[in-house]
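These notes concern the structure reproduced below.
Yeah, one chain of the complex is gone here, protein chain that is, but the others are all in their spots.
This part shows chain A:
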Amino acid sequence: MRFEISTVKSRPDLAEQIQKLYAGAFPKFMDAERVMRTYWKFVEEEFSDHQILFTSEDKVIAIANSGAFSFDGENTELDEGGIYWGLRKIANDLYKNKKPNAFMALQITINPEYKGKGLSYICVKELIRLGKEKGYKRLFIPIRPSAKFKYPLMDSEKYFNWTNEEGLPFDPWIRVHVKLGAAMVKQCKGISVSGTIEEWENWTGLKFPYSGEYIVPGALRPIKVDIDKGTVEYSQENLWLVHDLTRDTVGL
């Protein structure tokens, strides 16, 4: 497949397509996630060369977003706060003039029309290439397991360790990274979304008449409904993956 690589900022003419792709990539309730939304503009502006855009004849086919920070600890010392910890660290290190030696992938979004064409590998390789060019030592990914939503009742730790017949991770996105050399480190927190029962009913098209746990489409685990408080809480569990950029990467 032929494609061009640029940055989100360099293609303002594609802004509408980009927003459409982001909007359609996740379940509706994810639109109410607030922390990533608060940091998004900051990351896009301050790390504009880290927002990689993949296009094919002016059609947006994928986007890989990331931001950089400094981290000297062992992989196992990565914070359990996951993506929110990483966003906070990106901002802290930038405004305290701390030179980054690593970076964190925030999101890879692939146009559904182009799924199954190996774009996931291309996106990760491009992130690795960017990191190597910048002189970063590691690429951190607090990964949201892409097929966990099909198994919302399965314990996350078990899901992360679930392997296929080839001994590779069952989860497609984790598998892509591991095949490209990433180490699976440890579980961490993912995003969280809070809302009223009415909001959640609108987002999901379901009814929540009693307190308790409910499975909703697209959620990695059940949501928690509290009728007395009128609230719904949802949080995800992610997995820290690490690419060592000082080593050779397959296909680069």
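Just so it is clear, contacts are C-beta pairs under 8 Å (C-beta built on N, C-alpha and C of every residue); 3 or more make two chains touch, one makes a residue touch a chain; residues count from 1.
Rule of thumb we're sticking to: contacts and distances are computed from a predicted model.
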So which of "Chemotaxis protein CheC", "Permease", "Carrier domain-containing protein" or "Putative ABC transporter ATP-binding protein NosF" is the UniProt name of the chain that got left out? "Carrier domain-containing protein"
Which of A:Ile5, A:Val35 or A:Met184 touches the missing chain? It is A:Val35
Considering the complete complex, of A:Arg11, A:Arg88 or A:Lys224, the missing chain is touched by A:Arg88
Which residues does chain A use to touch the chain missing from this display? 34-35, 37-42, 45, 81, 84, 87-88, 91-92, 95-96, 192, 194
